[in-house]
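All protein chains but one are shown in place.
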Amino acid sequence: MQQGFNKKKIINDPVYGFVSIPSELIYDLIEHRYFQRLRRIRQLGLSNMVYPGAQHTRFQHVIGAMSLTVQAVDILRSKGIAINAEECDAVCASVLLHDMGHGPFSHTLEEVIIKGVHHEDISLAFMQRLNDELQGRLGMAIDIFRNTYHKKFLHQLVSSQVDMDRLDYLRRDSFYTGVQEGVIGHDRIIHMMNVVDDEIVIEEKGIYAIEKFLIARRLMYWQVYLHKTVIAAEELLVRILQRAKFLAGNGIELFASPAFRHFLYHTPGKADFFSNPQHLDLYSELDDSDIFGALKVWCSHTDAVLSALCKQLRDRNLPKISIQHAPYDADEVEQLKISVAQRMNISVADAAYFVFSDRVMNTAYSPEGFNINILYRNGQVQDIAEASDQYNISALAKPVTKYFLCCPKNN
Amino acid sequence: MQQGFNKKKIINDPVYGFVSIPSELIYDLIEHRYFQRLRRIRQLGLSNMVYPGAQHTRFQHVIGAMSLTVQAVDILRSKGIAINAEECDAVCASVLLHDMGHGPFSHTLEEVIIKGVHHEDISLAFMQRLNDELQGRLGMAIDIFRNTYHKKFLHQLVSSQVDMDRLDYLRRDSFYTGVQEGVIGHDRIIHMMNVVDDEIVIEEKGIYAIEKFLIARRLMYWQVYLHKTVIAAEELLVRILQRAKFLAGNGIELFASPAFRHFLYHTPGKADFFSNPQHLDLYSELDDSDIFGALKVWCSHTDAVLSALCKQLRDRNLPKISIQHAPYDADEVEQLKISVAQRMNISVADAAYFVFSDRVMNTAYSPEGFNINILYRNGQVQDIAEASDQYNISALAKPVTKYFLCCPKNN
Amino acid sequence: MQQGFNKKKIINDPVYGFVSIPSELIYDLIEHRYFQRLRRIRQLGLSNMVYPGAQHTRFQHVIGAMSLTVQAVDILRSKGIAINAEECDAVCASVLLHDMGHGPFSHTLEEVIIKGVHHEDISLAFMQRLNDELQGRLGMAIDIFRNTYHKKFLHQLVSSQVDMDRLDYLRRDSFYTGVQEGVIGHDRIIHMMNVVDDEIVIEEKGIYAIEKFLIARRLMYWQVYLHKTVIAAEELLVRILQRAKFLAGNGIELFASPAFRHFLYHTPGKADFFSNPQHLDLYSELDDSDIFGALKVWCSHTDAVLSALCKQLRDRNLPKISIQHAPYDADEVEQLKISVAQRMNISVADAAYFVFSDRVMNTAYSPEGFNINILYRNGQVQDIAEASDQYNISALAKPVTKYFLCCPKNN
Partner (left out) sequence: MQQGFNKKKIINDPVYGFVSIPSELIYDLIEHRYFQRLRRIRQLGLSNMVYPGAQHTRFQHVIGAMSLTVQAVDILRSKGIAINAEECDAVCASVLLHDMGHGPFSHTLEEVIIKGVHHEDISLAFMQRLNDELQGRLGMAIDIFRNTYHKKFLHQLVSSQVDMDRLDYLRRDSFYTGVQEGVIGHDRIIHMMNVVDDEIVIEEKGIYAIEKFLIARRLMYWQVYLHKTVIAAEELLVRILQRAKFLAGNGIELFASPAFRHFLYHTPGKADFFSNPQHLDLYSELDDSDIFGALKVWCSHTDAVLSALCKQLRDRNLPKISIQHAPYDADEVEQLKISVAQRMNISVADAAYFVFSDRVMNTAYSPEGFNINILYRNGQVQDIAEASDQYNISALAKPVTKYFLCCPKNN
């Protein structure tokens, strides 16, 4: 009788077609409730306010990144790079779990919900818990994640300037937003990968694909991730949470799920967060529905500031935002607050929830730490910033800063 | 100076590229809070349990269907069919609003949350409220929706065997699930539309595209909408809601947002629903996050049945499901319940939440009411079931029924 | 130092992305001049007269089919089917070479240029020549092609109802024509393949994909391959060649490349074709440019019939064609010839080059020989015609015949 019937688990992915689960370990990780939580966390937070198609989840993203890792391992092996089965499994697991620490609306709320705790540390904490449950089967994956494994190039697949994470998210975010400017030749880049001196290099033929990747990444930043309407929505959400925590700090009752309530009424520091397992337990229950579910109820809260902010976000009646290359004049911002305070009949201090200015920054290529190395036919290796024949890739290393100013629409 | 700068509002859609908002009326409808709610309701409910990409929302779908309507109007006009600007606006509005009555996990929960109230009636109620707010600007749109407008073919664009709704959802669901079997030539079908005797017909050249459309629709039903794992998830959700309402009916406290709580603790009949505006007010606040937000909290409810069911769905530890063409033997199902009751230490009555059997049905082509008419070059018009040269399209009109049986996985 | 740098040859394919050349044998075959000829033969002959995008070549198609074969072998191996490296190479080579015998505008001209010699026999002849050159390295590939190899299922990958040839051409032709109706889930079908009793079967989950494949194939026939304007163009080309051979037979001088001239002035029978190596030598030089290059020159030939026909094709001033399900009345056709003869001032016999009627036929599913077997979870195997729950797949086995009548446009 035929063997293996229906043993091979595959996942339908609109971006790559079918994705195969490469091993039982990976299968067990995906089935775990910590991992399933990622099904309920959108990859791009509030970007769907501008790009309605951007509903994809972190679950889809890490499955995709894992499938690119399998492909990269295959290509490297075909070029004679030794990667054994256990290492392949470990690097796949590492890619799969690297984003597990993300909470709902992660980049936006990281500093509001749990101050001073970085999502990568939370990922590591989850990995260690899973490793205990799995009797140490994740040891090598954790080593690769922490870059303590002796084959350093494996860590670079997980985290570097051209890691599987970036290759997948550019491709996927571009697919779901409909912004064609972000389409990259991930296939070509992976086919051009090689290893020299324990570091990932890109063969000469892939140089244009890398340039395109760097440009595409920059364009996606300004056109999607830092699109001004997206910033307005995210900053609004930050202020909602800040107000809610302020109210909670004053003992005022707020509707929230138990897990979310915990983080509204407590602010564990980093040390506390990792020493008391209850924090991580509750954190593992949070997803987008906790935040939006509460926010909708807060629309009828008696606190006028909170309810006004929440309605703005629920009904997509977002703040007016303007952007410029220089900071906004502090006096001007202050005047604006005063006029809003008067019109809304609130204090000038509270007006700061409606009128605010800050900055956003992006660097397309940050060669410190890891750079992108090009391997020439003659064996020579050179940084892309020098290898590129035309323009100043190095210019991409210069951070771009923009300043924004938000105020209510009808102002 | 240049005119119209940035007046033309466009929406990025990964399926069609750019979608233009055709008029101010349509713009105002989209901005309304009732409409914005559709951003938070997934088009395919729990299908993402099988197809992780299926995260798209009803918002995206109706915007897409509206854009196909604009295209259809253009094509029909180019063939000499008179459609004035007001009619164009009205049919677009009608398509845009036809799905407004959907609640969260609509097809699944319709009969559980508000018994006996059909989502199309709720759509109409919303439309009438909006019409009041907009001083009657929606009058013609409502007439078209109710098929009381004298140009009947406009209603067929909103609702018929090949309406804009179906053309969009097949294309879109296929895009987001990654199931290529559902890709249809919506472009060709729309280009082949014409009007004869006040009815939409498809010109002869479009006959294969129509056949393909009927087949694709059938395949999408069995491969996506009625995929057995999707059925298992949806039936599980139904039982969770039934249990919650049972507990609510017994005065037991359940975590829920106020809007959701209202429908857990009350069951308005159809007449009551439409006469007391409070019901629709609260209904307009419901979305996916109310359901899943509560369900996650119920995982630690003291009622063992409720918490067990909720954990199954949250962690995607879905019931084992089998499918067959004949009903399952009632005795066998009963035996299964008894054994589950014993193993879980619950009553046989409660075991019915874990062991259950029912049927699903689909008809690919239901010609009663509206059929699909083919227009030949010689002016003759014929139903597709007769026009198709090879097989029995009429066979597609025969409903297919399948029976399923669910029980806990480790049984 | 790194190994294998740039050894792995890849081909850019717009349909599948990158295609890897799996082995040195395959690489050598592709580099051979017999194979390179396929770069100059369009896959769809004159279909570009209707679908301007249909310019793809047989080279692209067989490379694509070969890459699907590699994928199928991988899937089958993962299910425990034993296929060793040599067998993998052989079945790939077999798929790669199975179309090598095609000449320019093959399906159209097969019976005109070399009467009675089937293109598959010519493929075999080429394979045997190559096998000699390659010191027998193609022995197993030839056995698989001829179905004399003991693992019969390998031959089915090369030639059967769902072989790699069909999976590729439907996908590819659909891509290049822009006819979305032909898009199939080739990926799903290949993932669902298995082997039972030395025969390829499709696992139960793939049943809808197979139905869709059969329907898509039928639609592509009527919408592309047998599109009436394509038939008009192809039948016109047949008549051009018939007239040219008639003139050649009468010793009249015709411009042509030496290879084409050989087949205009000689008509080797099957036995002669294979016994005298000169025929195959010259055949191996023929491609689309020989035919069209000559045809363009014949536009100014002194023979009025030949030049008129050639101008029609060159300038896409194609015959008027009508289609019906019954044969055309012979008297009517005769009358038409007489009237055309008078108007063009030619004999009624010559008018048959301008006025002609014939039939085309297609069967979507021909289970004789090979059928498509579905493998159920319980191990049972059943023909798709019985397995499909709804309609009459068996109806697809009934050939559809259509009759056409062509005459000059201005008639």
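We call the chains A, B and C, going by the order they appear; numbering starts again at 1 in every chain.
Keep in mind that, in the parts below, contacts are C-beta pairs under 8 Å (C-beta built on N, C-alpha and C of every residue); 3 or more make two chains touch, one makes a residue touch a chain.
Quick caveat, the model's predicted, so the values are computed rather than measured.
Undergrad: Considering the complete complex, identify which of A:185, A:268 or A:293 is in touch with the unshown chain.
TA: If we include the chain that is not displayed, A:185 is the one touching it.
Undergrad: Spell out the interface residues on subunit A facing the chain that's missing from view.
TA: Touch with the absent chain occurs at residues 179-181, 183-185, 187-188, 208-209, 211-212, 215-216, 218-219, 222-223, 325, 364, 389-392, 395-396, 398, 400.
Undergrad: Suppose we count only contacts with the excluded chain; which residues of subunit C make the list?
TA: 11-15, 17, 31, 33, 36, 39-40, 42, 48, 50-53, 55-57, 59-60, 63, 175-179, 255, 257-259, 285, 287-290, 292-294, 296-297, 300, 314-316
Undergrad: Considering the entire assembly, which residues of subunit B contact the chain that has been omitted?
TA: These residues touch the chain not displayed: 1-8, 10, 17-18, 75, 78-81, 187-188, 191, 194-196, 203, 205, 375, 377, 379.
Assume only the chains that are shown with their structure count from here on.
Undergrad: Computing the C-alpha centre of each chain, which chain sits at the greatest distance from subunit A?
TA: Relative to subunit A, the chain with the farthest C-alpha centre is C.
Undergrad: Once you find the CA centre of subunit A and the CA centre of subunit C, what distance in Å lies between them?
TA: Chain centroid spacing, subunit A to subunit C, equals 49 Å.
Undergrad: Which residues of subunit B are in contact with two or more other chains?
TA: Within subunit B, the residues that touch at least two other chains are 179.
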